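Every protein chain but one is kept in place in this view of the complex.
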Amino acid sequence: MSLNSFGHLLRFTTWGESHGPAIGAVVDGCPPGLALSEADIQPFLDKRRPGQSKFTTQRQEPDQVRILSGVYEGQTTGTPISLMIENVDQRSKDYSDVAAKYRPGHADYAYDAKYGLRDPRGGGRSSARETASRVAAGAVARKIIPNVAITAYLVEIGGVAIDRSRFDLAEIARNPFWCPDAVTAAVWEEHLYAARKSGSSLGAIVECVATGVPAGWGSPLYHKLDAQLANAAMSINAVKAVEIGDGFAAARLRGEENADRMRPGEDGPAFLSNHAGGIAGGISTGQPIVVRMALKPTSSILTPVETITRDGQAAEIVTKGRHDPCVGIRAAPVLEAMVALVLADAMLLHRGQCGSAASP
Amino acid sequence: MSLNSFGHLLRFTTWGESHGPAIGAVVDGCPPGLALSEADIQPFLDKRRPGQSKFTTQRQEPDQVRILSGVYEGQTTGTPISLMIENVDQRSKDYSDVAAKYRPGHADYAYDAKYGLRDPRGGGRSSARETASRVAAGAVARKIIPNVAITAYLVEIGGVAIDRSRFDLAEIARNPFWCPDAVTAAVWEEHLYAARKSGSSLGAIVECVATGVPAGWGSPLYHKLDAQLANAAMSINAVKAVEIGDGFAAARLRGEENADRMRPGEDGPAFLSNHAGGIAGGISTGQPIVVRMALKPTSSILTPVETITRDGQAAEIVTKGRHDPCVGIRAAPVLEAMVALVLADAMLLHRGQCGSAASP
Amino acid sequence: MSLNSFGHLLRFTTWGESHGPAIGAVVDGCPPGLALSEADIQPFLDKRRPGQSKFTTQRQEPDQVRILSGVYEGQTTGTPISLMIENVDQRSKDYSDVAAKYRPGHADYAYDAKYGLRDPRGGGRSSARETASRVAAGAVARKIIPNVAITAYLVEIGGVAIDRSRFDLAEIARNPFWCPDAVTAAVWEEHLYAARKSGSSLGAIVECVATGVPAGWGSPLYHKLDAQLANAAMSINAVKAVEIGDGFAAARLRGEENADRMRPGEDGPAFLSNHAGGIAGGISTGQPIVVRMALKPTSSILTPVETITRDGQAAEIVTKGRHDPCVGIRAAPVLEAMVALVLADAMLLHRGQCGSAASP
Partner (left out) sequence: MSLNSFGHLLRFTTWGESHGPAIGAVVDGCPPGLALSEADIQPFLDKRRPGQSKFTTQRQEPDQVRILSGVYEGQTTGTPISLMIENVDQRSKDYSDVAAKYRPGHADYAYDAKYGLRDPRGGGRSSARETASRVAAGAVARKIIPNVAITAYLVEIGGVAIDRSRFDLAEIARNPFWCPDAVTAAVWEEHLYAARKSGSSLGAIVECVATGVPAGWGSPLYHKLDAQLANAAMSINAVKAVEIGDGFAAARLRGEENADRMRPGEDGPAFLSNHAGGIAGGISTGQPIVVRMALKPTSSILTPVETITRDGQAAEIVTKGRHDPCVGIRAAPVLEAMVALVLADAMLLHRGQCGSAASP
């Protein structure tokens, strides 16, 4: 019941703080016999890596992953896979200001109230640096479900949404915002540049689509596939909302509009729409799975904010340091990883209970 | 790892189908020495009970709960509390149509793809009837955190939102929609009446506020308090989206707008706003906890919808029977119950790890 | 993490007290499509049922099980199976003596120290009556692994061991002691008669063998198949020791004696011995699985014993009522059930991770 673990048959545990010697993940339950090496993981870490554009933190971390166990002669053995990433650029600085005052919008006060102490260096365990471990674990999960394709992209930054009529999958990797709409990407660039310059930050909405998931994965109630995805997405730093399929918009449709009609298809039913986002009653329908999450603007801003000190005095704080002006950008590969981890686990669970699992 | 269980130290398991002899919940981990009787549970079940207005299903269920274990001489003993509710009004009817065809928007096809069979009587396990068990379990959870007040209400039906300037807590119990705005309640009544008459259904948005939660409950990562609430809410039938605090709106704020500023207060910090919905870094801040969820319109409608049969032939289906034109209404007490269960569990977990727990 | 639950993919939760209205189990994770009715469960309950001979308690319980959920048209649906057994013969009696004093050797004092209260009626939750729920759950588990045969029998009562040279499987069901050696059965009868008459009780050793388990079930470390069996056996009332294979005797062998030599067999290896009890490194080897457990003599005896009262005064206590002079007898079907539950879970886990599972 480790609170730093996630998943059931495929279960990973992460450890490490922003400014400790290293961070890592232990992935347990991986099937044996899968080809796996650092080269399968590194590309995903590289997508999340900081310092790649002026729109993300300037911290320089190579994020080189090492596999310390669970792989023999290039194959998974079925035993725990220990993944470690060293922290290289923990820039030496003075944390006395952050240690003495709470940064509004951060976890500082809540941590202190819970634990009676906290590691103030770079946010400690609450730093988004932890998400590198998830991305590494997610790369392992993808190997378990090779027929599932998972792609996340941003659909909104600072209130500016993409134009879905210009949606182009190929565009996603061409700009630093994982934006599927080249025109909007250009707008975001200006927008973010201005926000950064004024010492502010912007929120974002990230969408993730998984195709190739057969009907039947998931479970009807407390571990509904959508409930697992909601848990997974909401566990990512700065996320404040999650939608499946049409999400909030579904609440504004009428029953006959929202029901995804079915026609005979070549291989199972052909659905005439996908308002449900690929999940009904907590179980996959075979349609693409669609998850969307909203991230707040980071509170690490140069604008001074009213706060209090640990001993209860009124104060002001400015968060200097190297921060992402829009944490949503680097959250896209993290959402992909979490979706991969949920789906691979769901496949194993389904195979366990029901004895077969289409696709993998 | 029962997939029909939820929670950690306070953990409940539900069982039962819509048209079986009974449904129930086993609540494990309840602290000993709490006063508990059926009279503590029944009022919450009565709020969720069907057949109370013309805006909910006409199925007549007394929903009388029995405590079968875990209570001795009016006090919890610390052993599992078994709660049972008999199904009384399983109206005898012909399910052959539902058994032979998939109802679009329902779990029918997904269940069949997963299990290779399903119980078609009233939706079987996928029926919202299961939520009665949650409400019963939630009433036990409330006893564990007596200083926490939890109230859910509807803020939108069929796209018609309340006017927050008319928000009146006392109004909630005065109308059949758990609506805190009397004017909007009247609009919803007409709206729902029309939808029902036309054989359609409407979606809804339900909000829940928990006050009295001290700072420090929750956990930083995969079991963040907000991630648990998202999991809990998304596990409720027909829910497609969950927000904490400002949710999606937070993604449209700037960093300095979204940060909840702190001032010295009488008893811990005084926050100048609550965009975060009472949770930072996955841990409660002492502010009210705010959760919002969107429910799709039910697909049980009289309008004929295209579908396929189990053997893959094109067909049409009309869902007769007794259905809620807006399932969001009866979901309000269910969300309250799930929030109570998450919070009581979080209190016990906090007490376990950190050795004390403010409030209870 | 319910402490009243056991298992992983196949997970059951029991509830109920000796003198409450009923007891029961919820079995979650059962594969769909298995034929199941009360008639599949009742024979196992009948084996454990009290009042069948003068060597077990005279409490009269029909132990009729009802399936309340999870089965439709005679087949499991993959949803939770709720099993309930009513308590019929909770003989009205005065519990004030037991409530005021602690019975040495019972859980009375420990429960009180933990919970600050307890249900004194018939031992409440600590009564061996709870094991009826396990037997019912175990009958479901057997359906999941139909090729596995599980048989438990007594090998020792009150220090009198069977003679293994007279071991006869067919004899087990012919005497009230599940004794595979007719000669020893007769000795036990006299022995137990004398113990009962003198107001005393006897301990016992129960052995269980499972054949038909293929190689490969289990897991290498904290959930080793033998560790799960040890947990399962030690969770049965009055059990104080567990052995796998040769158990303690293995500690007195030399390395070359203990190693089970392998020769080419028709279908996998042929082992020349089974000191290991069918498990190596926590994983089944394909040989018969052998578990043995020791049960203490019940402390419910007519001989007066020194004790203290709840308020710390010196006292004496005599445990009247209807008790088993040797609780080991009725523990045999309970051990069978626990072994079935562990093995069925292990099969599902193996299938989940490794994608196939021989035998079932």
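For reference, chains read A, B and C in written order, and residue numbers begin at 1 within each chain.
One rule holds for everything that comes next: a contact is a pair of C-beta atoms (placed from the backbone, for glycine too) under 8 Å apart; a residue touches a chain by one contact, two chains touch by 3 or more.
Given the structure is predicted, the values throughout are model-derived calculations rather than measurements.
Listed by label, the shown chains that the missing chain touches in the whole complex are A, B, C. Annotation: of C:H19, C:R121 or C:K224, C:K224 touches the absent chain (contact as defined above). Of the candidate positions C:H19, C:R59 or C:R125, contact with the hidden chain is made by C:R125.
From the options C:V27, C:I205 or C:A332, the residue with contact to the unseen chain in the full assembly is C:I205.
Within the entire complex, the positions of chain B that touch the omitted partner chain are 1, 9, 29-32, 78-79, 220, 348-349, 351-355.
On the side of chain C, touch with the chain left out of the figure occurs at residues 1, 3-6, 8, 14, 102-111, 113-116, 125-126, 130, 156, 158-159, 195, 200-205, 214-224, 226-235, 240-248, 250-264, 268-269, 272, 275-277, 279-286, 294-301, 303, 305-308, 312-314, 328, 349-350, 354. Taking the complete complex into account, residues 1-5, 8-9, 11, 13-17, 20-24, 26, 28-29, 32-33, 66, 68-70, 72, 75, 77-82, 114-119, 121, 124-125 of chain A touch the chain not shown.
One rule holds for everything that comes next: only the chains that are shown with their structure count from here on.
The distance from the centre of chain A to the centre of chain B, each centre being the mean of the chain's C-alpha atoms, comes to 26 Å. Taken residue by residue, chain A touches two or more other chains at 1, 220, 349, 354, whereas all remaining positions touch fewer.
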